[in-house]
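Report on one structure; see the data block that follows.
For this depiction, one protein chain was excluded, whereas all remaining protein chains were kept in their positions.
Each chain carries a letter (A, B, C, D and E) given by its place in the written order, and its residues are counted from 1.
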Amino acid sequence: MTDSVSDFGSVTCLTIVAEGILEERLLAVIEECGARGWTVSMAQGHGPSHHGVSGIEGGNVRVETLVAEDVATRIWSALEADFFPNYAVSAWAYDVRVARVARYS
Amino acid sequence: MTDSVSDFGSVTCLTIVAEGILEERLLAVIEECGARGWTVSMAQGHGPSHHGVSGIEGGNVRVETLVAEDVATRIWSALEADFFPNYAVSAWAYDVRVARVARYS
Amino acid sequence: MTDSVSDFGSVTCLTIVAEGILEERLLAVIEECGARGWTVSMAQGHGPSHHGVSGIEGGNVRVETLVAEDVATRIWSALEADFFPNYAVSAWAYDVRVARVARYS
Amino acid sequence: MDLQASLELALINLTSPPVLAFVLGLVAVSLRTDLRLPDAVYQATSMYLLLAIGIKGGVALREASPSEIAWPLVATLVLGVVIPIGAFALLRVLTPLGRIDRGAMAAHYGSTSLVTFTAAIVFLEASSIAFEGYVATLLTVLEIPGIVVGLLLARGLRGGGMGETLREVVFGRSVLLLVGGLAIGFLTGPVGYARVEPFFGDLFAGVLTLFLLELGMLTGRQLSAVRQAGPGLVVFAIAFPLVAGFAGVIGGTLAGMEVGGAMILGVLCASASYIAAPAAVRLALPEAKPSITLASALGMTFPFNLIIGIPLYLLMAEVVASWWG
Amino acid sequence: MDLQASLELALINLTSPPVLAFVLGLVAVSLRTDLRLPDAVYQATSMYLLLAIGIKGGVALREASPSEIAWPLVATLVLGVVIPIGAFALLRVLTPLGRIDRGAMAAHYGSTSLVTFTAAIVFLEASSIAFEGYVATLLTVLEIPGIVVGLLLARGLRGGGMGETLREVVFGRSVLLLVGGLAIGFLTGPVGYARVEPFFGDLFAGVLTLFLLELGMLTGRQLSAVRQAGPGLVVFAIAFPLVAGFAGVIGGTLAGMEVGGAMILGVLCASASYIAAPAAVRLALPEAKPSITLASALGMTFPFNLIIGIPLYLLMAEVVASWWG
Partner (left out) sequence: MDLQASLELALINLTSPPVLAFVLGLVAVSLRTDLRLPDAVYQATSMYLLLAIGIKGGVALREASPSEIAWPLVATLVLGVVIPIGAFALLRVLTPLGRIDRGAMAAHYGSTSLVTFTAAIVFLEASSIAFEGYVATLLTVLEIPGIVVGLLLARGLRGGGMGETLREVVFGRSVLLLVGGLAIGFLTGPVGYARVEPFFGDLFAGVLTLFLLELGMLTGRQLSAVRQAGPGLVVFAIAFPLVAGFAGVIGGTLAGMEVGGAMILGVLCASASYIAAPAAVRLALPEAKPSITLASALGMTFPFNLIIGIPLYLLMAEVVASWWG
């Protein structure tokens, strides 16, 4: 059960912070692009495209998803096509080490 | 007070997301393995081992702990022995830069 | 709209966890140092400078801010001058990839 | 009603706890005080308000006879279509806003403000003026058409993804809680309601007070956008509620409602939504600038209605009733 | 009680706000509406319910004479041991589940459902049927033994770490709040309670309504697991509550309780825990599949009890009482 070396590996952690109203849509997009899991929490925030609407919506949503590189690329494209132009959304990616790498890709 | 260069350094940031019921146990394990601090927040999530019980437990818990490499290795082993096989738990690790590195190791 | 390659880039993600009472001050400092955005969430925590007061204040605040390297350095200095000596504050930095890099620097 | 009585009612309204809490929120922001209802509590509070108003409306609906409520429903539906069209047209005259932004505004002003509505209810109850219990039903009915018409005005009928968007609006949380509440109230009736009244009824004004404290702060943070709004938008934000409110009062009176009820229908028409509409418009018309709609709906129209409008629409309703009577 | 009266009571139950809110939650999920009580509020709500029920039980306990409560306590303890054993055995016959999963199920069905209990209380009060105030004490007493027996059935006595697990269960938040509430209620008595009754008493049914909205959504998301459950599990999830409920009714009647009280003891026995037990079982029997226990306890037994069971156990209690009387 602990032949962990074999299934250690590296995946991309993509963090997306967006106005709360987008939660459902973002998760749908992430899933469509091939992500197999995500973690969502509540947040407040401020950014270049600030407008007061997220207060009325009850804040921002902060989504983390660990995905393979190709999935990350697909999610980026979807963000650029459907979310970045018109919504308050920030996203960033970095590499993380996981065990049981197969679960995330 | 700002001879910061001397004590800048790199440690591992280990993020663990698990069903909320495990919070107490996870923190105990982390402490036993040598972690000297942690940050805990509430989250919702979805992953390969999804089952509805985390809703009833009031969601997931998201734990971040900055630790030295050997401590991280010990926590990984504990996760693999006691948590991964039976619980909904995801974990990932990456390197971060900190000031006052001695506080984290 | 998707000439994304051109504006992909790398910035520093600085995460600061501090006793909740400091939220306003931290955000002011971050902004003064040149950050153009931040994400704030609620957290609980434990660390070397633990004292019970954060419970009474309603917990910790967890701030993430994506900034250029020089801004990060300035925030670090401010943390070391005004926050580290007397408050329960932890901070860590790592590099992340973003699209639209100009928004963060 | 003579002037003095009107002023007294206006004062009752101005000094009601919810309105004062709204002002306190504005003050807090201007003092840069770090005060915020945590998001989790804010969300639960707005769920509570929607569900409570729905349930109350459902209980009242059950007690209303179909014949009694038919005309008010028709009036409400007509107003729900006419008002956003009017807003869309008037904005074209008064402001340089493009089609998308005007459609977004039309959706906000075509829909209704739950909080203004409940402030009006609190006001009528404090003034001991009778009104039909089923007005909460009218609120629910008026919630949706305005949004739909506004979106259609902005996008036209051909717009791709319109179906999906409408689904998001109609099955969104606001509508679900309102309509679900209506159904619960209707099915449970006064007997079942009595058991949950201490929670959904008695606490309502207090919870609303807390919610308005938060809305006051949100509005306070919006004030810079208000200052940037052109004069045309300012005129619209004040004048349109008067026009729409008057239309609502007339509609209600024609439909045979009491003075209090006609006044409430006026309030529903005059008020602009900032719970259901912003969400729907963000999803369906992302190019619309929220700073404009919020500055207008939350920054100007809402406080105007809350402070001046509410007693004014009552005056209107009394005047109109005296024409007919 | 004749059939018509029974049907009327069943209707009262079906149209009570908590039950309707549960149905609304199911509807919300089926419409894919994004509605969720924020975790922080959900957790606080369940703390509130546990503490409130405990306090009320404590106040009632103080007013009950020891002689009055002795036999019901004995009956409850016996049922708390017998029921999980019965569940464990019956599951062996009806399903292919292994020892661990059957032990997990036994723990759930041996313990009790706070929400079903309170729905039954709300139902009895709405129907003006008397019952002993100390039933909340019985709820607390029945909470734990079923879980312990279930875990022992799954693990056997030799299981390592059993002690630590029991500590986690017995000193866990559910039990602490229930037992702590009991102690508070007992010590403060009716006079002290009067001061907090508007909060812990009057709001109870309303808060429960909100909580059941969320539970309805959780159940709705569980429905696919219900569909996958084999026929044996479905039979168990419906039949076992009837058997256990009948046992509870008999036990309560033998112990000298009123019809309402015997019915409540039946409800306690018939209902399966989904607050304390899932947590305890997750910690102690991680290999057990939560999808099975939840599909059964929350997906089938809970709605069955809520909608059909509650009036049925009352009928049972009346029939059984008529045998004795």
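The criterion applied here is as follows: a residue touches a chain if its C-beta (ideal position, glycine included) is under 8 Å from a C-beta of that chain, and two chains touch if they have at least 3 such contacts.
These numbers come from a predicted model, not from an experiment.
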Would you list the chains present here that the left-out chain is in contact with?
B, C, D, E
For the full complex, which residue in D:A64, D:L203 or D:A321 touches the chain that was left out?
D:L203
Any idea which of E:F22, E:Y193, E:F240 or E:Y274 touches the chain not displayed?
E:Y193
With the missing chain put back, which residues of chain E would touch it? List them for me.
38-41, 43-44, 47-48, 51, 55, 171-173, 176-177, 180, 183-184, 187-189, 191-193, 195-200, 202-203
Missing-chain contacts mapped onto chain B
23-24, 42
Which residue numbers on chain D touch the omitted chain?
12, 15-17, 20-21, 24, 27-28, 31-35, 37-41, 122, 125-126, 198, 202-203, 205-207, 209-210, 213
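In the analysis below, only the chains that are shown with their structure count from here on.
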Mind checking chain D against chain E and telling me if their interface is mostly the same residue numbers on each side, over half, or mostly different?
different
Furthest chain, CA centroid comparison against chain E:
C
Maximum centroid distance from chain B, chain identifier (CA atoms):
D
Pair of chains ranked first by number of touching C-beta pairs
D-E
If you average the CA atoms of chain A and of chain E, how far apart do the two points sit, in angstrom?
39
Computed distance of Cα centres, chain B from chain A, in Å
19
Touching at least 2 other chains, the residues of chain E are 34, 38-40
Tell me, which residues of chain B touch at least two other chains?
41-42, 44, 85, 94
